[in-house]
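First up is the structure itself, then whatever we jot down about it.
With one protein chain removed, the remaining protein chains of the complex are shown where they sit.
Moving on, here comes chain A:
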């Protein structure tokens, strides 16, 4: 998510919420997925409809119309801002204040899609997105909507409480953050790398002792006795 930006908004409760804005690439891919889904629906439906003759082609045109203009709107309103493509890419449309997009917002941003398409291949929308401070295309600007990355639901493991040991140096806030980062990311590093990091903290001990000691200090910072 390096090229994506973070946006801070203040909720009515006075808390600060951090959103990560989705850039052109994931949005383009979500659009591509949706395009394929729409194409698939049309293909599946076209065959039986052609058997119905001219009345069938009328229904086909109606479906084409609905898919072109209301496919995104229906999904965004009833599936909490996510078309199937967006859901697959982990994106969602929200209002500028973080609230889920409603019917009006979704309609405006999707009606104005034509202007973003102008003159071809979303060129206008892409340029506007690059100059806009919150990665919005014209439709988003008019509707005051954002496309954000929505975190997959996850549960947090309960903290373990093995033995702790106070550090032998006065701990400032920077040190504290480093130790917490080691706690959070350590399990994903190789044992070798963990030992290497521990050696930086306790050059006077051998690797295994240094690592064990570092872990106890981390536990202390986390709150173990």
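Couple of notes before you dig in:
The definition used in the following text is that contacts are C-beta pairs under 8 Å (C-beta built on N, C-alpha and C of every residue); 3 or more make two chains touch, one makes a residue touch a chain; residues count from 1.
Note that in this section contacts and distances are computed from a predicted model.
When the listed names "Hydrogenase expression/formation protein HypE", "Acetyl-CoA acetyltransferase", "Stage II sporulation protein M" or "4Fe-4S dicluster domain-containing protein" are checked against UniProt, the chain not shown comes out as "Stage II sporulation protein M". Among A:25, A:44, A:62 or A:189, the one in contact with the hidden chain is A:62. Residue-wise, the contact with the chain that is not shown comes from A:108, picked out of A:22, A:108, A:129 or A:214. Of the options A:141, A:198 or A:211, the residue whose C-beta touches the omitted chain is A:141. From the options A:30, A:147 or A:221, the residue with contact to the unseen chain in the full assembly is A:221. Mapped onto chain A, contacts with the missing chain fall at residues 11, 13-19, 52-55, 57-62, 64-65, 68-69, 80-81, 92, 94, 97-100, 102, 104, 107-108, 111-115, 118, 124, 138, 141-144, 150-151, 153-156, 158-159, 161, 173, 176-177, 180-181, 183-184, 221-224.
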